[in-house]
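Written below as structure tokens is the structure these notes are about.
Here the complex is missing one protein chain, while the rest keep their positions.
== subunit A ==
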Amino acid sequence: MPGSNWLERLRRSKGLPTSDLDLDAFISSLPNPNPNPDPVQPPAPPAKPGCGNPQVFDLMSSVLSELFVMNAPAATVAEKPKSSRKQRNPKLCSRLDSASASGARAVARAPATSPSSAENSLAGVKKGRPAKPRRKRGPASSDFGAYSRTEVTVIDTSSSPGWKSEKIIFSKGLVWKVRDKKLWNFNRKKRKLGIVDKLGGEKEKEKDRQSLGEVKAKAQKETLASLEEECVHKDNCTHTDNRDTTRGTQDQVPIPKKRPKFSRSPRIPAAKDSSIFRIKVLTSKKNGTTSTKNTLKGK
């Protein structure tokens, strides 16, 4: 029988008797199950199911000696430094102990506890996973928007009416789209007014710009589609931009300003205005990591 050949070979290689092996007897004589069976060690340790306590004691004393300065157990720690550092498989051990101690009922309980413990042990990964797809979803969704977004303040002495203007750059590889930012930073305006007297007319203009900006922001998709084409050109320049346009850009627009727009206009794909999307991603990322941390701590 070919099956017996490999089994025999395996047994031989592990130093076990190749024939007349009573499996039940063998299993019951097995010491504390070890995931890393040593070919020589298994028969050697005299530990039997009932000998769990000394191990626990060793474990505890070594843990305590790690935590506190304890002179006496130092010797034992020195003898078994490795066993003190790591629990080789504590849950599996307890299950076996209980199984051997209280029979079928405990065995029945064991599967009940083991999945939950398995869940716990995997929780870090499982709960971490929602974060990962989200992280992956970032670039995928920003492909949807696909433009990297940068806000800049430009001073141009040939621009009218004022030299200073705020622009938003949407870039994707060689395609750059530039449009005026209509919303103004209140703080900066206020501050400027405090130092250099501004013309009253400029204030009104800014108010007009704000209202215009709101209207335009609602129709952002259309705006994007009809962005100034003058800046959308394929450069014949030998200097090429190979930048990944999907990576995050800084967005200095205050979040509260943007959020209402997002909620008010759900049909407008937020990723077009990637800032909104990225903010969301960031928070979800954060949640993901914190939950992971929690589960790890819980474990």
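The rule is short, and it goes like this: a contact is a pair of C-beta atoms (placed from the backbone, for glycine too) under 8 Å apart; a residue touches a chain by one contact, two chains touch by 3 or more; residues count from 1.
Keep in mind that, in the parts below, contacts and distances are computed from a predicted model.
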item: Missing subunit (named according to UniProt) among the choices "RNA polymerase III subunit G", "Calcium-binding protein 39-like", "DDE Tnp4 domain-containing protein" or "Nicastrin"; value: "DDE Tnp4 domain-containing protein"
item: Subunit A residues that touch the omitted chain in the full complex; value: 148, 150, 152-160, 163-164, 166-167, 169, 171, 176, 178, 185, 187-188, 191-192, 195-196, 230-231, 233, 235-239, 241, 243-244, 247-250, 252
